[in-house]
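What you see is part of a larger complex, with each chain still in position.
For reference, chains read A and B in written order, and residue numbers begin at 1 within each chain.
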Amino acid sequence: MKVVCFGEVMLRLNPPGYERFAQTSSLVYNIGGAEANVAVSTSNYGIESSFVTRLPAHEIGTSVINMLRRYGVDTSQIIRGGSRVGIYYLEKGASQRSSKVIYDRANSAIAQASASDFNWERIFEGADWFHFTGITPALSDGAALCCLEACRAAKSAGIKISCDLNYRKNLWSPEKAGQVMGELMKYVDLCIANEEDADMVFGIKAENTDVDRGIVSHDAYRSVAAQLAERFGCEKIAITLRISISANDNDWAGMLYDSKTDEYYFSPTYNIHIVDRVGGGDSFGGGLIYALLSDKDNTYAINFAVAASALKHTIEGDFNLVSIAEVESLMSGSGSGRVQR
Amino acid sequence: MKVVCFGEVMLRLNPPGYERFAQTSSLVYNIGGAEANVAVSTSNYGIESSFVTRLPAHEIGTSVINMLRRYGVDTSQIIRGGSRVGIYYLEKGASQRSSKVIYDRANSAIAQASASDFNWERIFEGADWFHFTGITPALSDGAALCCLEACRAAKSAGIKISCDLNYRKNLWSPEKAGQVMGELMKYVDLCIANEEDADMVFGIKAENTDVDRGIVSHDAYRSVAAQLAERFGCEKIAITLRISISANDNDWAGMLYDSKTDEYYFSPTYNIHIVDRVGGGDSFGGGLIYALLSDKDNTYAINFAVAASALKHTIEGDFNLVSIAEVESLMSGSGSGRVQR
């Protein structure tokens, strides 16, 4: 089994612990990005995982490749070129203070990629699954075109396609997002979203939902999922359900909708004491792809994805460094955190 | 607008994380002090803020000035002299284990200052507000005399004066505190206290209050505030309300009493998961001064002060490194800690 992920991997630069930008004297040197995070997840579960992007030929670019290789990701399809690696600065929040992300990703190597940079036929040789998110086409018209060509190539090669909507307001307007993503969604078999994404990108609203007040009804999620599936013909829709109690404490759950059977699968809810929440959604996607690619049933799939991503919240960095055994242990109810000797 | 703060700034030396003194091999090199903390707060809110003290001419003294300048505090009125910077060693508590502070501040440069060291007329040029706390006069008779002269000069220049009672039992007895502070309070327009301070310094007791048991009635605070205002003729009295559940979790609120209208303003209560609680009270004072100096109404003032100081509890170090926008966002109800991108 082989998964191909396409997108941007950025430097992730954050002060240690809870330090603010204004006071810090050092930064953790790490990487992250929605699709790279998924590739690390699936690699971790033993699936051959290739991450495709464009990175500068200089040593900073190489160090990014090193950090991907460390977790077993195949980096042989990464194109070297361009002059800069995109960056996101991250400040970890606590209690009532929110985490803060400042992006410096314009003009990155991948944002300046053109369609001719990638030979998708060769990239997809032996692949079973293609994953991208709504961030990649938002980077630039060139990157959007790359996505479109990748989708076409994947579809004609009979490869399953998943997309996490991941709307980013700093990158494009809802109008442009709706137009571009609308085109791409036609190729998507598994769509991952939260109700904000669906609303911002496609104007699909869930009733009775108020994220800030922490009250979300199951019916609302069912409504969003059904609308998404209907409009774009997706086979499955997965939605993450996050209740932010504070920057330290979140409730976390997920739902999977199977349009073929019109069934809804809700996971248990985990009360998480957070170590690092960035990459939580991506680890959900990674878990889901693993489960579905391994022919697990829908109940297992949503429960695995949610348990995996609950564990991600306890791990420093964007990457979900957990094993199948650890996820399944949590799925089976061992969440009491007793020491494993 | 310009605020002048007068007092001692110490080295703040603490082991990293939750390490105890007995086991650590390094100390975070930082500074703090009740009045310096207020100066950093008001500077952060865009108010010109001058911190007045006395520091040795050597490189340790200079490094303290550097750390103040970093956050925009005007240090041009600091006198250089004396031989040592006061120190406080801090060990962060957790759960049932209390934080521990060990002072080594005797004979610091400011404790050995004499009245002739400071030319208050020149210091107060262009100033609108003068702030000090009950710690400064407790340092030495010389420092107390400096406070008195500062109050006189401020009063005759028509500058508003605020004082945080801040009783420190290691520095002086209740009797001496009562006598010295009683004299100084005659000049104070805004008095900041908690019910312990008022009791220890002036014997003003609140009924129905038991801090250790975590039960405090609003009436008790009203009673303390009214007595303070009446005895010293202060325009406004602000009281902080802390319930310590554990070293990690506190409830935090505040009250403002306006003696002119005899109105009481209670803030909402925040349940805080603590990163660093030292300087919490000072950040309350800083927020209050900003709000009152900016002609905000009493409701805004107490709510701003409490929200600002709630955020302080999530920030490493004595200083409250938050922006007006962040405080106002929390005031408006966004305390769920969602990532800001």
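We take it that contacts are C-beta pairs under 8 Å (C-beta built on N, C-alpha and C of every residue); 3 or more make two chains touch, one makes a residue touch a chain.
If you're wondering where the values come from, they're calculated on a predicted model, not measured in any experiment.
The complex is a homo-oligomer: 2 chains are shown here, and the full assembly described by the structure file contains 6 identical copies.
In this section, only the chains that are shown with their structure count from here on.
One copy, subunit A, sits rotated relative to the other, subunit B; on C-alpha atoms the angle is 120 degrees to the nearest 5. Separation between the centroids of subunit A and subunit B, computed from CA atoms only, is 44 Å.
Partner subunit A is touched in their complex by these residues of subunit B: 17, 71, 270, 272-275, 310-311, 313-317, 319, 321-322, 326, 330, 333-341. Only residues 17-20, 22-23, 93-101, 103, 168-170, 211-212, 214, 244-249, 277-278 of subunit A touch subunit B when the two sit together in their complex.
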